[in-house]
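Okay, here's the structure, questions in a sec.
Complex shown without one protein chain; remaining protein chains in place.
So that you can tell them apart, the chains are marked A, B, C, D and E in the order they are listed, and the count of residues begins at 1 in each.
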Amino acid sequence: MAAINVGDTAFMLVAAALVLFMTPGLALFYAGMVRSKNVLSTTMHSFVSMGLTSVLWALAGYTLAFGSAEGPFGAIVGGLSKLGLSGVVSGVSGVEGHLIPESVFAMYQGMFAIITVGLITGAIAERMKFKSYLIFAGAWVLLVYSPLAHWVWGGGWLGLSGVGALDFAGGTVVHIASAAAALAAAIVLGKRKDYGKPELVPHNLPMTLLGAGILWFGWFGFNAGSELAADGVAGSAFMVTHLAAACGMIGWLAAEWIGHGKPTSLGAASGAVAGLVGITPAAGFVDVLPGMLIGLIAGVVCYYGVRIKTKLGFDDALDVIGVHGVGGTTGALLTGVFASTAVNAAGADGLLAGNPAQMLPQIVGVVVTLVFSFVVSFGILKAIDATVGLRVDEETEERGLDIAEHAEAAYVF
Amino acid sequence: MAAINVGDTAFMLVAAALVLFMTPGLALFYAGMVRSKNVLSTTMHSFVSMGLTSVLWALAGYTLAFGSAEGPFGAIVGGLSKLGLSGVVSGVSGVEGHLIPESVFAMYQGMFAIITVGLITGAIAERMKFKSYLIFAGAWVLLVYSPLAHWVWGGGWLGLSGVGALDFAGGTVVHIASAAAALAAAIVLGKRKDYGKPELVPHNLPMTLLGAGILWFGWFGFNAGSELAADGVAGSAFMVTHLAAACGMIGWLAAEWIGHGKPTSLGAASGAVAGLVGITPAAGFVDVLPGMLIGLIAGVVCYYGVRIKTKLGFDDALDVIGVHGVGGTTGALLTGVFASTAVNAAGADGLLAGNPAQMLPQIVGVVVTLVFSFVVSFGILKAIDATVGLRVDEETEERGLDIAEHAEAAYVF
Amino acid sequence: MAAINVGDTAFMLVAAALVLFMTPGLALFYAGMVRSKNVLSTTMHSFVSMGLTSVLWALAGYTLAFGSAEGPFGAIVGGLSKLGLSGVVSGVSGVEGHLIPESVFAMYQGMFAIITVGLITGAIAERMKFKSYLIFAGAWVLLVYSPLAHWVWGGGWLGLSGVGALDFAGGTVVHIASAAAALAAAIVLGKRKDYGKPELVPHNLPMTLLGAGILWFGWFGFNAGSELAADGVAGSAFMVTHLAAACGMIGWLAAEWIGHGKPTSLGAASGAVAGLVGITPAAGFVDVLPGMLIGLIAGVVCYYGVRIKTKLGFDDALDVIGVHGVGGTTGALLTGVFASTAVNAAGADGLLAGNPAQMLPQIVGVVVTLVFSFVVSFGILKAIDATVGLRVDEETEERGLDIAEHAEAAYVF
Amino acid sequence: MKKIEAIIKPHKLDDVKDALHTLGVAGLTAYEVKGFGRQKGHTEIYRGAEYTVDFVPKVKIEVIVDDDLATKVEDAIVEAARSGKIGDGKVFTYDCAGAIRIRTGERGPDAL
Amino acid sequence: MKKIEAIIKPHKLDDVKDALHTLGVAGLTAYEVKGFGRQKGHTEIYRGAEYTVDFVPKVKIEVIVDDDLATKVEDAIVEAARSGKIGDGKVFTYDCAGAIRIRTGERGPDAL
Partner (left out) sequence: MKKIEAIIKPHKLDDVKDALHTLGVAGLTAYEVKGFGRQKGHTEIYRGAEYTVDFVPKVKIEVIVDDDLATKVEDAIVEAARSGKIGDGKVFTYDCAGAIRIRTGERGPDAL
C-alpha cells in the first residue's frame, strides 16, 4: 500500500463515523414531527437505509459512482471493476501526500448515499407501504444516486472534470436529488387522509431538536470531510458550515417572528438545517462573510419555501422540498456567486470574483439534477404503484403505520 | 517521552471518546426496552459503570490487564507496577512509528471495561438491588474482566502471544464474557414476577433506536480503534464493521419478516447490534465479503438466539445471551474461518485461507471465556445473595425500582 | 499558509465538533429538569446560543478575545483587526510544529462561547422573556465573555502571560463566569411562582441523563482539545477528565446515599458534571491521582453546593451556581494545589510541588472572574428589566412558556 | 340536568366538539381512554414474542347539559361521530344532581 | 342499565378484563388515574430536595351493563382485582339512563 497520510486518515475515519451518525439524527428529526402512531415507521425509513443502502453501495453503488471514469461510458457511470468493493481493502484514495485507505473513502462516500435516501423519506411519512419503500430506496440508490455521484464527484461529465459545476459536499447530489425524488413521491403518493387537520402537529419536538443537534454535529464530518484531508480548506469548510447553520437559524427565526409574531423551536431547528443545506455545495469554496450570507439567505428563503406545498397542493409531509430543494438550489447558485480560488485553489472563481461564467455550470448542475432525479424517481414510483402498490390502506393509515406495518407501539408510558 | 505519532494519537483520543459514548447509548438501548417504572434503574446500571468501573480500572484493573506480562504469573495477570495508573501520564504505548501516549491507551482500554459491565445488565433488569449490583460490578471488573483482557490482549496465555486466539476488538473479552455473566445472573436472580405477561413490552422504542444509533456510531471507535493506529487495517476494520452492522440488520429483518410476517424496528436495531457483535473479533482480520457474511449470519443466528431463553426458561430480560453470547460466539468462530493475512499481516490465516488449525485457538478462546466468566460470576453472585441479597422485594418490583431504589420518577408529563 | 500539522488539525477539527455537540447535550440536560410546559423554552435557551453567539463571535467576539494583545489596551481586550473573522480563512494558529488553521482555532474557541452562554440559562428557566434573554445573551458574549477569554487565554493580564492564573480549559472563563451571571439573573428575575412546590420536579430524567452522557462525551473535546494539539498533554488531560467525571459521580452518589438513604440517577449525572467542571481548569496540569481527587471533592462539594440556594433564598432553577460556581471555584483553587510541571512543562508548579505562590493567582482568577461577571451581568439585566422587561407575566408562567413564547407544545402523545 | 358520556374514535373529537358548539353547548371535557369491545385489537411483536393487545385507543367526552338539550346532544354526537364501521363507540346518559361554577359559585343549570 | 366503575391496581387490568369477558360483557373502557387513599405514596429526591408524592397510579375501568348482570359484574371485578393488600381499590355502581350505539343508532340495552 502506498504511504497513507496518518493525520488525514485519522480525520476521515472520524468524518465517516460522523456522517453515519447523521442518519439516526435525521430519524429523530423527522420522527419527532409525525404523529405518535407513526413514529417507528418514520424512524425505520432512515434506519433501514443504514442497512439496505450500505449493502447495495458495497455490492454495486460504489463502483457505479467511483469506479473508473475511463472508457466509452466513463463520463456517465463508473466502471464495474469494484463490484463488491473488490480490491478496496488494500487500495488508496486521494492525492499524493494526502492518501487515505480506499476503505475509508468508500465508506465515507457510502454514508452520503445512506442519508440521501433518508432525506427523501420526509415526503412519504405516514402513508407509504414499508415493502414498497424498500424497493424504491434500493432502485434509487443504484439508478439515481450512484450515477449522479459519478457525474459530479466520480470524474463524470457534470463536475470539475466536465461541465465544471462546483459542489463541495453535495448540494446537488444530496439535497437537490433527494428533494426532486421527494417531489415525485409526494405527487405519486397523494396527500395523507388528514392533511390540513390540526391533529397533524409534531408529537415530540424535543426529539426533533435533538435530531437537529446531531445533524449539525455530523455535518462537520459531511462538509469539512468532503475535503478528504485535514488541511486549511477543511478548516475553512468547517468554519463556514458552522456559521451558515447559525445564520440560517437566525434568518428563519427572524422571518418567523416578523411573520407570525413568535419564534418557534421548530423554526430554529429548521433554519439551522436550511443554513447547513445552503452552505453544503459552497463549503470549501467561500470565505466567512459570504458563507454567513448564504446561511442567512437559505434560512429566510426556506422559511418561505415550506409554504410552496400548500400553494401547489402536494403533501410533502416534512418539507423535504421546502428545505432541501429550495435550500440546495439556493446554495448551488450562490456557490457560483461567491466561490473564490483565494479560499480554495482547487475550486474556481465565481461571479463576484470576476467569473460570471461560473453561474452557467451551477445552473446546469441544478437543473440536470432536478430533472434526472425527478424523472427517474417518478418512473420507479409509478412502476411500484402499478405492481406492489405504494400506499397503505385507509384503516392502516388511521390506526397508524407502527402497529399495522411493524407490529409495534412506540410508547407505553 | 518517545516521539508519539500525532495522527494516531488524534485518532485514538477520538476513538476513546467514541467508546465512552457507547455506554450512554447502551443505557438508552436497554432502558427503552423496560417498563416505564424501571427506566432510571436500568439507565443507572450502565451509567454508574462509567463511575465505578473507571475508578477501579484506574486503581487496579489497568495494571492487572496491561501491566507487565513478564514474571511467573505474567501469562495469567499483569504485574502491579501500574497500580493507580502510576507512571502512565508520561508513558507511551504501541509499536515504533505508531506510538501514542499511554494515558490514551489506558483510557481507551478502560472504556471497554465500562461497557462490558454495562452489557451484562440487560440480564438483571427490573429486579436486582442496586447495592448488590454495585458489589457485583466491582468484583467482576477485577476478577473477570481484567484477567481476561490480560489473557487475550495483555500478552497473556490466550492471545496471539499464547494459544493464538484471534480477537480483534473483543468478541470474547467483551461479548462472550458479558453474556456468560448475564447467564449466571439470570439463573441466580430468577425470573421477574411478571415474566411472560403482555405488560412486559418495551416502553419507549424510539429511545432504544437512538441507543442503537449511538452504539453503531461508537462502535467505529471500538473496532477501528482496536488497531491503535489510523492505518489501512483501521480502515478495513471500519469498513467491515459498518457493513456487518448493515447486513446484521438485513438478516434479522428478513428472518423476522419470514417468521412473523412483519419487520419490526426493534428487529432492525437488534440485528444491527448482532452484526456489530459478530464482526467485533473479526474486524481487522477479514475482507469485505466475509465481513458482510459474518454480519448477515450473526443477524439471523441471533434472531433465533433470543428464543433460547424461552426454551431454557431463564429470564435474560434484554437478551444479552441471545445477542452478545450467540453473536460473539458466532463471530469468534467465523474469525477462524475467514481471517486472512492478506488483510492484516499481524493477524493469522483462517480456515479458508488454508489454515484450519486456526479453528482450535478460536474454540479454545470461546470455551475458556464462557466457562471462566460464568463460573466466577456465578460464585460472586451466590456470595452476594447469601449476604446482602440480590433481589428487591415483591412490593418494590411491583411499584418499580425507580421509585423504590432511586426515589425518582422517570417521567412527569 | 505555513505548514500546518495534519494530525493536530485532524484532532482539533473533531474537538471543535465535540464542543459544539455539548450544547444540544446541555439543552437536554436542562430541559429534562423543567416541567413539560417549559421544555421547548429551556431547550431554546441553549439552542439559540448556537445561532446568536456564533454570529456575534464571528463578527466581533473573536477579535475582542483573540485579536492582538499588543498596544495600549492589549492587556484588556484584543485588537480589532479580526472583525468579521477577517483574514482567518488563511491564517494559522499555535506554536511551530503544531500549527493548525486559524479557522479551526477560531471555531473551536467560538464553541466555548456558545456553551458558556447556555450554562447561564439554568438559572433563568421557566420565567424569562425570550426576547430579553436574546438581548442579555448578546450583550454578555461581547461585554463579559470575550474580554474574559482575552484576559486568560488571549494574552491578557490574568493568564500565564500576566498574573499567572492557571486555567487549562475554562474553570474561570466558562464555569465561574457563567455561574456569576446566573447568580445575577436569579436575583434580578426573582423566584418562580411555584418555587418550593412539589410540582417542580424534573419532567423527563432520561432526557437529562442522555444530556449528561453527551456532555461527558463532548467534554473530551473541551478539555483535551484545550491543549490545541494531539500530544501527551492532551492525553493526560483526557485521562484526568474522564477519571474526575467518574469520581465526581461516585462522590455525589456517596454523599447522597449517606444523606438521604438513596442514590439517585440525577445525582449520578450531577456528580459527573460536577467532576467535569472541577477538573476543567486543572485538566492539562495534574497527574492521575490528584485528578481523581479533584473530581471526588467536586462531586461532594457540589452536592452540598446545590443547597446554597435554599439557604440564601434565590431560585437558581437548575443549579448553575451550585454546580458550575462551586465546582469551578473548587477546581480553580485545587489547580493551584496540584499543578505540576512534571505533567506539563508549559504550566506551573502548584502548592504540593513546592510552589505555594501559585495559590495567589488562582484566587485572583476566581475573585476577578466572579466580580467582573456578576457586576456586568447585573447591570445588563437591570437595564433590560427597566426597558423591555425581564419576566413573563403570571398567566404565561402558569400556562407555560412553550405555548406563550414559542406557540408550540413539546409533546402530543 | 343530564350528563352525557360518549366514547368515540380519537379523530372524531374535533367534529364532535364543533357539532356540540353549534348546538350551543358551552363546555365539555375530553380524555383519552382505552376501549375493549367488538373492534379487534392487534398483535405486537418484540424480538420474536407475539403479544395480543385487545385495547384500542378511544376518546371519551363528557358534557353536562340541561334536560331539554339532552336528546339533541345525544343525536348530534351520534351524527358527528359515526363512520359506520365497527368501533364507532357509544353514548351513555346519566342524571346529574347538581352543578356549581367554581369561579362564581353559581349553581344548577346556570353553572353550565 | 347500570354503570359500574372500578378503581384497581394497574397490573390487574388484564385479569379483570378476562373475568368480565368470560361473564359475557361485550365491552369496557379503561384509563389511567392517580389515586389517593389509605395506600401510602412515596418520597422522591431531586438534588437533595425531598418531595412527598401522595398519589399512586391506578387504573379505572367503566362498564355499562344490563341491570340483571350488575351484581355479577361487581363480584367478578372484586374477585379478579383482589390481592388482599391495601390499595386494591373500589367498585362503584350508578344508574345509567340511556345508551346508544353510534354505529347503528340502537338504543338501550341493545346498544351494549
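Convention: a residue touches a chain if its C-beta (ideal position, glycine included) is under 8 Å from a C-beta of that chain, and two chains touch if they have at least 3 such contacts.
A quick note: this is a predicted structure, and the numbers were derived from the prediction, not measured.
Across the whole complex, the hidden chain's contacts among the shown chains comprise A, C, D, E. Note on the undisplayed chain: of the listed residues E:His21, E:His42, E:Lys90 or E:Arg107, the one touching it is E:Lys90.
The chain not displayed touches chain A at residues 198, 201-202, 256, 259-260, 262, 264, 266-267, 270, 303, 306-307, 310, 319, 322.
Within the complete assembly, residues 2, 6-8, 31-38, 54-55, 58, 60, 74, 77-78, 81-95 of chain E touch the chain that is not shown. By the touch criterion stated above, the residues of chain C touching the omitted chain are 194, 197-199, 398-399, 403-404, 407-409.
One rule holds in what follows: only the chains that are shown with their structure count from here on.
Following the contact convention of this document, C, D is the list of chains adjacent to both chain A and chain B. Note on connectivity: the fewest steps through touching chains from chain B to chain E is 1.
For the pair chain D and chain E, the fraction of shared interface numbers is less than half, so the two copies use mostly different residues to meet. The geometric centre of chain D is 17 Å away from that of chain E, both derived from CA atoms. In whole angstrom, the spacing between the mean C-alpha positions of chain C and chain E is 51. Multi-chain contact residues of chain B (touching two or more other chains) are listed as 5-8, 10-11, 14, 198, 201-202, 204, 210, 260, 262, 264, 266, 407-409, 411, 413.
Among all residues of chain D, those that touch two or more other chains are 44-46, 53. Contact between chains, as defined at the top, is found for A-B, A-C, A-D, B-C, B-D, B-E, C-E, D-E.
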